[in-house]
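Left out: one protein chain. Kept in place: all the others.
Residue numbering begins at 1 within each chain, and the chains themselves are lettered A, B and C in the order written.
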Amino acid sequence: MSAEAADSPFTDPVQQREAARIGMWAFLGTEVMFFGALFLTYFYDRHLYPDGWVAASKHTDLLLGSLNTGLLLVSSLTMALAVEAAKARRPDAAAKRLLATMGMGAVFLVFKGLEYAEHIRDGLWPGESFHFEPASLSRPGELFYYLYFTMTGLHALHMLAGVVWLSALVIASRRGAARGFDTHVEVAGLYWHFIDVVWIFLFPMFYLVRGH
Amino acid sequence: MDEHRVRTLYRVAAALLALLALTVGLSYLDLGSAGFAIALAVAAVKAMLVGWFFMELEEGVPAVWFMAGAALVWLGLLVSGTLADLFTRL
Amino acid sequence: MSWIVPPQASTVAARVDLLMGYVLFVAVCFIALIGGAIFYFAVKYHHSRSVDRSGPVFQSIPLEIFWTGVPLALTLSMFVWGARLFITMREPPPDSLEVDVVGKQWMWEVQHAEGRRELNEVHVPVGRPVRLLMTSADVIHSFFVPAFRVKQDVLPGRYETEWFEATEPGRYRLYCAQYCGTAHSAMTGWITVLSAADYERWLAQPGAEPTMTEAGERLFRRAGCASCHRAGGAGPALEGMFGRREALEGGGTALADETYVRESILRPNAKVLKGWPPRMPSYEGRLDEAQVQQLVSYLKSLKGA
Partner (left out) sequence: MEKTENYLNDEVTVSSWLLTTDHKRIALLYLMSVTFFFLVGAFAALLMRLELLVPNGGLVQAETYNKLFTMHGVTMVFFFLIPSIPAVLGNFLIPMMVGAKDMAFPRLNLASWYVFMAGGLFGLASMILGGVDTGWTFYAPYSSVYSNTHVITMAVGIIIAGFSSIMTGLNFIVTIHRLRAPGLTWMRLPLFVWSLYATSIIFILGTPVLAMALVLIALERVFGFGVFDPALGGDPLLFQHLFWFYSHPAVYIMILPSMGVVSEIVPCFARKRIFGYAFVAASSLAIALIGFLVWGHHMFVSGQSLYAGMAFSLLSYMVAIPSAVKVFNWTATLHKGRIYLRTPMLYALGFIGLFTIGGLTGLVLAAMGLDAHVHDTYFIIAHFHYIMVGGALMGYLGGMHFWWPKITGKLYPEFWGRISAGLVFLGFNLTFFPQFLLGYLGMPRRYYHYPPEFQTLNVLSTAGASILGVGYLVPLLYLLWSLKWGADAGPNPWRATGLEWTTSSPPPKENYRVTPEVDEEPYAYDAETEAAL
């Protein structure tokens, strides 16, 4: 503790908590733009190939997609509850809720993996072996799935990082309500909610383009 | 723990799940091209709920609002500027 | 060639130079103003001199408004002038002569409607607007003729146009201005502006070459298009199609311009005509860009019944 305190430029914990939150939000701004470039690409190509988009969206798995969306929404709730527990200096309660959050995140990733496997089996992985009905929309379909894999893949990577981060917090919680623990949980929560928000948009973009 | 806040959190989560059900349900109706716009609008509402309650934008820390607002504005610039070109070509 | 401006050999050249003169004039005024003021203050208020330094000012809203407003007004005038000039450069007069250009690493292939083909050379008549229909076979190039003050990037996958009307017979340099790889700086050529009579003679020279439309018609039969695109065939009749707004399968319409026709040939399934099966084969890889241009030229010539 002491080494860290000596290095710390902060004079009081409130200042430190606010700094951490502002820093996280600034980082989320970066993330918004990082994903934003892909969102733009999606809408750009959707404008070029509206029919292809509709056709391709019909091959996504709405059931798994909806389940996953639900999972993420609930995991955001448990995350928010974990933050409350941490703030109330109850690290054990916080850890339980973090575990629940992580668990849902992990299930999300497993489902996502199942979906990927299904798509790859169906020949929807872009490239030489790409196979798509109707063949006339094969090229736009390929673009759609290129973006699908890129965007949901990037999202999944973020989830993975989130799960790792939360597990680190669970371990940290065993040391009790150490100084800064509540801030760490809070900041991790911001990140987790952000991933949720990204998915909230990815869901209609890939699963609900038009009708079923 | 702040009981009031915990209750709010549960309510928000319930609203989010309801919206999810709504948007999935709507996707079975044929709303033409408006369907996609509605689905995105529902997503925006969901995102706002998450941001406002879960991410504690409601606390109203100015610097946090500034960062969140800037990110949205800048994303808007990127998307609108580029699509302005695409939509008006030819 | 003078030291300051390249030859003025097109209808827009003098207008570009005039606008340039205006912007530079404003620029020089401000450079003189700022530079002069700095110099003057540096001398007058040099620390070694004892001058009146009393009553310094640190803020003046009127001044701030003034030096926001003046540049604003000046730049607005530049914007309007520049945009209008650019619009002129973008809109070819309706009676333009058409020349087809394909840029490829690292050369310019040129076809004239009358059939003559050239490489890295373009012969055009003086006093007649010329419209270039340009595409690229690989990466982005840019067709740049300083003497005409025109430039347009040439992209793969679609047609871009550029037009000019030469005012002086002579030979002018043509450059590829967009970086396109190793021999980018060798992708140059010449524009030869001929008098009307010389141009006719030049067009007629070898004589035997078919016009682009004829070449396109021949290709239309040779490549098998005619087997479907005929009355009662597997494909729609193409007479009068060019310039029409076509209804597409799955909703939406598309204007049948050159880019659309090109796409219909190379990637027929990208936009499928309403009421027709997506039966047409892709000609990508089977026809090169120059041949596609011949087909486009032919299809454009097919007037509606």
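In this text, contacts are C-beta pairs under 8 Å (C-beta built on N, C-alpha and C of every residue); 3 or more make two chains touch, one makes a residue touch a chain.
If you're wondering where the values come from, they're calculated on a predicted model, not measured in any experiment.
The chain not displayed here makes contact, within the full complex, with A, B, C. Residues of subunit C that touch the chain left out of the display are 1, 3-6, 12, 15-16, 19-20, 23-24, 26-27, 30-31, 34-35, 37-38, 41-42, 45-47, 52-60, 63-64, 67-68, 71-72, 75-76, 78-79, 81-90, 105, 138-140, 142, 144, 146-147, 149-153, 155-158, 160, 173, 175-186, 188, 270. Residues 63, 67, 70-71, 74, 77-78, 81-82, 84-90 are the ones on subunit B that touch the missing chain. Residues 7-11, 15, 18-19, 22-23, 26-27, 29-31, 33-34, 36-38, 40-41, 44-45, 48-49, 126-127, 139-140, 142-143, 146-147, 150 of subunit A touch the missing chain (whole complex, contact as defined above).
Definition applied: only the chains that are shown with their structure count from here on.
Mean C-alpha position of subunit A lies 15 Å from that of subunit B. In terms of their C-alpha centroids, the spacing between subunit B and subunit C amounts to 42 Å. Annotation for subunit A: no residues touch 2 or more other chains.
Of all residues in subunit C, those that touch two or more other chains are 251. Taken in their complex, subunit A has these residues touching subunit B: 18, 21-22, 25-26, 28-29, 32-33, 36-37, 39-40, 43-44, 47-48, 62, 66, 69-70, 73-74, 76-77, 79-81, 84-85, 87-88, 90, 189-190, 193-194, 196-197, 200-201, 203-205, 207-212.
Here subunit C touches subunit A in the complex through residues 249-252, 267, 269-270, 272, 278, going by the rule given at the top.
Across the complex, subunit B meets subunit A through its residues 1-2, 5-6, 9-10, 12-13, 16-17, 20, 23-24, 27-33, 35-36, 39-40, 42-43, 46-47, 50-51, 53-55, 61, 63-64, 67-68, 70-72, 74-75, 78-79, 82-83, 86-87.
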